[in-house]
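Below is the structure I would like to discuss, written out as C-alpha cells.
In this view, the complex is presented without one of its protein chains, the others remaining in place.
Up next is chain A:
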Amino acid sequence: MAERSFAREVEKLRLSDGEEFHGEGILAMTKALLECGVGYVGGYQGAPISHLMDVLADAQDILGELGVHFEASASEATATAMLAASVHYPIRGAVTYKSTVGTNVASDALANLASGGVTGGALIIVGEDYGEGSSIMQERSHAFAMKSQVWLLDPRPNLPTIVKTVEDAFELSEASNTPVMMEVRIRCCHVHGSFTTKANKRPPVTVADALENPRRDTARIVLPPASFLHEHEKINTRWPAAVRFIKERGINEFFGPETGRIGIVMQGGMYNGVIRALQRSGLADTYGETKVPLYVLNAVYPLIDDQFLDFCRGKDAVIVVEEGQPNHIEQAFGDMLYKASGTTKLCGKNYLPMAGEYTGQVMLDSLGAFVRDHDPGILDARVRAPNRPVELPDMTPLADNVPGRPPGFCTGCPERPIFAATKLVEQELGAHHIASDIGCHLFSIMPPFELGGTTMGYGLGPASASAFNSPDAKRRSISFVGDGGFWHNGLTSSIGNAVFNRNDGVIVIVDNFYSAATGGQDILSSRANNKSKSTRHPITAAVKGMGVKWVRHIERTYDVGLMHETLREALTTDETGPKVIVASSECMLNRQRREKPQLAAAVKEGRRVVKPRFGVDEDVCTGDHACMRLSGCPSLSVKTLDDPLRDDPVAAIDHTCVGCGNCGEVADAAVLCPSFYQAETVFNPSGFERFANRLRQRVIGWLQARRDRSRLVFEEI
C-alpha cells in the first residue's frame, strides 16, 4: 500500500459530463485517460509521476467497472512492452514512468514499439524529473523521442490543457500509427486546478475482447524485411500524418498580437514562466494578454516547419525558450530558417543559459535582455530604465550559518543501523570500495555515514562493483541494492551476474518491504496482503534460486551488533562466490502509518500496549556527539543546557522519537556511552503489573531517599 492514499480523491474520477473537477494535475491526467476510453494502463512509480500509479492503484474498483486493465509493471521496460497490446488491436493503452531514468530502461521496448507502430492509441506519460526537486541526472526526454521517432507533447501546465492533450495524444497516435509521449514536469504534476469533466468511456474493445479474438500481422513485427520498411513508413507515412493532425487539431497555440518585431517560441511547459517574466516586464497582464507574439509548442516533436516559418515572417528576431540541453528545438529551427533563406534572427541559448532550470529570475533576465536588444520600444520607461535596484543585505552571515539540508533517512529508518554497522566494520577492517544503488539507502553517501562511491542505475549496485573481483586483492567490495531495485532489475543484472562471474564481493540487499523511495508501493517481497497483487515472495529464496550459496538473513536491521558481525563474516569468510546479506525491517514511515491508528485504537479499547521511545540523560552526556555521527536521525539532536560549566550542546531526543532502538544499539555496538535509555510506557497494564510496579517503586523510592539523606541534594539546573 502506498504512502499516500488517494481513496477519497479517486471518487473524483467518477465525475460525469459538464461537472467541475478540482484537484492535482496527476489526478486530472488519470481522469482524462478514463474519458478517452483507455483499455489498459501500467507503469512504474517514481517522482514526479509516483502518485499517478498510486491513484490508479486506489482506483481499481472504478477501472474494473469500466473493464480497464491496470498493472503495476515490474519496470519501465515491462510497462512499455505492455503497449504491444495496441500494436494489432484498436485498444488505447497508457503507461507512465519518470524520465529520463525510466525512458532509459524502457528504450529497448520503446524502439521496438515505435518501429512496428501501433493501431490503438499508445500514450506514454513521462514525468520529466528536471530541475528543482529532481533526484536524478539532468537529461532530456526529447532525445528519446527523436531517436525512436515517437511524438512528444509538452502541454502548458494547467489542468484544461493537460486534459485536452491526453485526448489529442490518443488521436494523434491513432492518426499516425505512432506511440506518443507526453512530458510533464514536477510542479505540473502537483499543480492544483480545475477543469470541466466528461463522462468516462468504456473502451470499445477491451483486452478481454482481444484475447478472445487474436490477430497478427507480420508487417508489424520488427524483423527484416519488415523493419526496413518501418523506417520508410515512419518518414513517408507516419510523420506527414502527424504533422497534418497537429496542425488540424491546433495542438500548438498562438498568443498575443498577430504581428510584431519580435516573437517568443516556447515548449508548452515553459508558458507560465514566460508569461510571468512578461508580466513583470509590463508586457503581459494577469490573464496572459501580451504585447509580444507567442508561439507555444504543445507538440515539441515533430516540429511543424511552415508554422514556425510563418511565425517568423516579418519579425526581426525570435527567441526559443527551450529548457535543458542539447537545444534540439533551436537547432531544428535554425536549420529550417537557413534552408528557407529566412532573415529573422534566431535567438535562444545565447540569451538563456545552455544548462539548468529556467527559474523565474533566469526568464526575467534573459527575456528582458532579448526584448531590450530587439524591440525596446514596447517596454515602458520604468522597465527600460529601472530605478535603483532593490538593495539586499550582505548575505555573508547567511552563507556562514545556514547549513545545507539534503534529504536523509527518516526518523527511525531501518536502513540507518545497516550503515552504522558498515561504518563500524570499516573502522575495524579498513575502508572498502562501496557501490551504492538507487533508493532511500543512497542517502548513505551523505553525512553522517559518507559511504558509497557510485550509483549506476536502479538495481545495478552489485553490477557496478563487478569489475572489483580480483584474486590479487585482500579486500572485497561491498555493494548495496534495495528491494525495489532488486526486483526491478537487480535479480538478473546484479545477482545473476555475480553468480555467473564468480564475483567474490559482499552484496547487501536492503529489504524494507516496499518500494519506499517512490512512495511505499508494494513489490513482490512486500509482507502485506495486497488485494490485487501477489506479495510475500522472499528475497532470500530468489537469491538462492539464482545460485548464491552464502546467504544470511537479518530479520531485524536494528540489531547493529548482529549486522556488524555478519558484515565482518561476509568480508572475511573463505567461502567463494557472492556473499549476500538480506537485511530486512519495515520502512518506518509506512510502519508508523500502518501501526499508529491500530495502537491508538488498542489503547482506547483497553488492551495492553507497550510504547517505546528513547531518551538521553543530559547529565551523563558529555556533548561529543559520537552517537550522531552514527545516526543522523531527525529526532536525535543537540540542545544547550542552562549550565555555565558546559561548552558543548548535549544530545537530546525529541517527542518525534518512534523508539526504533538504533540509539541504544549503536551506543552498545560502538561502545559509546551510557547516556541513552529506553523508556517503554505500558498502557492498560494488568492488575498484577500495577501492583508489582507500585511495590518496586516503593522500594526504589526508599533506597533513593536513604541515599539522599546522606548527601546534599541540589536543585536541578
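Here is the rule we go by: a contact is a pair of C-beta atoms (placed from the backbone, for glycine too) under 8 Å apart; a residue touches a chain by one contact, two chains touch by 3 or more; residues count from 1.
Note that in this section contacts and distances are computed from a predicted model.
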Per UniProt record, name of the chain withheld from view ["Indolepyruvate ferredoxin oxidoreductase beta subunit", "ABC transporter permease", "Acyl-CoA dehydrogenase" or "Hydrolase TatD"]: "Indolepyruvate ferredoxin oxidoreductase beta subunit"
Touch with the omitted chain, as defined above, among A:Arg14, A:Arg276, A:Lys345 or A:Arg384: A:Arg276
Residue touching the undisplayed chain, where the options are A:Pro225, A:Gly404 or A:Gly606: A:Gly404
From A:His51, A:His328 or A:His432, residue that would touch the chain that is not displayed: A:His51
Full-complex contact with the absent chain, from A:Ala74, A:Ala241, A:Ile445 or A:Leu672: A:Leu672
Interface residues of chain A (partner: the chain not displayed): 47-48, 50-51, 129, 132-135, 157-158, 186-188, 190-193, 271-273, 275-276, 279-280, 284-288, 359-361, 363-364, 390-395, 397-411, 440, 443, 446-448, 517-518, 561, 610, 613, 615, 617, 619-620, 622-626, 628-629, 632, 634, 636-638, 640, 642-645, 647-649, 655, 664, 667-674, 676-682, 685, 689-690, 693, 696-697, 699-701, 703-705, 707-709, 711-717
